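This view holds just a subset of the chains, kept in their places.
Naming follows writing order (A and B), and every chain is counted from residue 1.
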Amino acid sequence: MSLKSVLQSFSKPSLNWLLVFIPVALAIRLVPSIHNPTVLFVVAGLAIIPLAGLMGEATDQLAQRTGEGIGGLLNATFGNAAELIIGLIALSKGMTNVVKASITGSIIGNILLVLGMSCLFGGWKFHVQKFNRTAARTSATLLLLAAVALVIPSVFHVEASRIGGWTAAREQQLSLSIAIVLILTYVASLFFSLGTHKKLYQGKSTEKGHEGEDVWSLSKAIWMLVIATALVAIMSEFLVGTIEAVRVSLGLTEVFVGVIIVAIVGNAAEHSTAILMAMRNKMDLTFGIAVGSSLQIALFVAPVLVFASYAFGAPMNFEFSLPEIVAVVFAAGVAGQISGDGQSNWLEGVQLLSVYVVLAILFYFMPAPLAHLP
Amino acid sequence: MSLKSVLQSFSKPSLNWLLVFIPVALAIRLVPSIHNPTVLFVVAGLAIIPLAGLMGEATDQLAQRTGEGIGGLLNATFGNAAELIIGLIALSKGMTNVVKASITGSIIGNILLVLGMSCLFGGWKFHVQKFNRTAARTSATLLLLAAVALVIPSVFHVEASRIGGWTAAREQQLSLSIAIVLILTYVASLFFSLGTHKKLYQGKSTEKGHEGEDVWSLSKAIWMLVIATALVAIMSEFLVGTIEAVRVSLGLTEVFVGVIIVAIVGNAAEHSTAILMAMRNKMDLTFGIAVGSSLQIALFVAPVLVFASYAFGAPMNFEFSLPEIVAVVFAAGVAGQISGDGQSNWLEGVQLLSVYVVLAILFYFMPAPLAHLP
């Protein structure tokens, strides 16, 4: 009972008090006398949390007004808009390593951290929690596909270099081709979950919108989406702009900041919702949020960022570092293992969290590259 | 309805018109004025497709006359005779890289391409398709064993080189030992599927032979097998003999030709049957053909080729390139994930095909080795 109330205080509704950090962030940025990159980084990060939540809520509200099909598409497209915006801003500054690190971090953060916390807290309250095995397995298989896609460019680099004949242009073409396959697979999976097999996923969209929340007017929903998106963009600009300074002052590496910190900030709103749903024994919703977010990042946000990188004149490839590859492959493997039997318990939550902590330790101890090679 | 009829036109019976390419291939090869390696490669490849189908049918017919046990053995031994013949001819020319590439290609082609198309087309027609989970899981575990066996020699090479002490002779002994383990495991799995646990696999052999097909006389079956085998050998000779020229003229690499093109040619007959069975909702048969073929290649054809390579005086080891290893390991992983719950749907087909396309992209972009080292 008391644990539940503590947890609810971290959940969606009460995150809104964090909105106070928006004016604080603006002040720190604009008033030279109090300008401090590290504080700005923290404050902007905190401000993004409720804004990402508001964007999600506005999208949900819009989705309710537009009917199930288009609503599902809206959710699938804007559900991770905050990560997309952070990614675009980092791309515009040429920080492709941070972009890639935040893609990795969002994937493993959602599967290991969010799902782990959800299984732990939910499983603590309920002895065994059940969920739709088919939907969970389908998602786990898609994750495996995403893992393949992230591994292949590095395999190409290693082998093509060994043979002799590696060129950056060829690697770029390879990455672009894979991005196209991923986004087509994403479209197919939407057609599956919103079209031919929507019954597997039902309960989600319907329950999500009616949990004692107001129904917004259409204009309110659109305005909230526009305003929240604009504010997320500004806060992301602050966040990304201070990464370099924070890195140096805290002695952290670019990869650790991207994989762990930026990923937690970008997904915090979903984190709280997923845990809350687990504590209400709605594990299908939890899986939909946690694994669904991972998939959206891997199959939609990541390819879009690759496409967008051409617009910024600094094409990004899909080549990830060895630790990132290992992290995603193991996360996909563990997700497959956890989801396979359609039930979860608190120890599975601990297992997911342990893998997350081990990976976080790896990224923490990893030294910073001596020189920045793009 | 119309989709079904389109697909049926690609299926076994109607593939026989491709037999017309046998005399065409002979003409191109023997008449100097029209000799063209690229055309010969294509025509010989097309001619192998119905011949491989005829070999399969003759084996089936023989199997029906010899009783279940010996029939199963016949199918298990000659089921992938076309790949075996292509492999032997490539070995006799010292093209071990092509042999290995076609082993890899047959494994991933059957699991990802054939099973993927089957799940897609079958799943499009039937909402959910069920199959025997135990049989499917057993096959998936055997695939994992095959993946281990293919990885180990490369692990040996990397580590033994690092330590200092790698020799080609030692690597050869290692490969030979692994080949023996694989073929013994294959024998055990035959004893399982044809002996102690044949009920798990029943329905396959019985249904397969009586689908409105004629029953051949014993002599017809034997003659067809002998003639088709001889013709496959000749066509394979043409096919393998023109790989080098085609590679250069189309700008493709040896590995791409082996992994993608030769593998599709060698398995085309099975492809059409597996898809047809899926569209009749006989997913157990589909699994038996697709995954069974992969296993036969990995656990029977590959070891036999290693043994045979000694007869040709150019011992082949089991060391595969990094892209090949990654392809087989991921294919085994995805197969385990798909087969685990005993049911399939069209999205699983798309997932399998996506992994195949991503791997095909990798092999397409891979540069050709600058020098040919055996």
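Please note the rule applied: a contact is a pair of C-beta atoms (placed from the backbone, for glycine too) under 8 Å apart; a residue touches a chain by one contact, two chains touch by 3 or more.
Given the structure is predicted, the values throughout are model-derived calculations rather than measurements.
Student: Total subunits of the complete complex, with 2 given?
Tutor: Every protein chain is the same sequence, and the full complex holds 3 of them.
Keep this in mind: only the chains that are shown with their structure count from here on.
Student: In whole angstrom, what separates the CA-based centres of chain A and chain B?
Tutor: About 40 Å separates the centre of chain A from that of chain B.
Student: In their shared complex, at which residues does chain B touch chain A?
Tutor: Going through chain B, the ones touching chain A are 127-128, 321-323, 326, 330, 333-334, 337-338, 340-341, 343, 345-348, 350-351, 354-355, 357-359, 361-362, 365-370.
Student: How about chain A: which of its residues touch chain B in the complex?
Tutor: 133-134, 137-138, 140-142, 144-145, 147-149, 151-152, 155-156, 158-160, 162-166, 170, 173-174, 177-178, 181-182, 184-185, 188-189, 192, 196-197, 333, 336, 340
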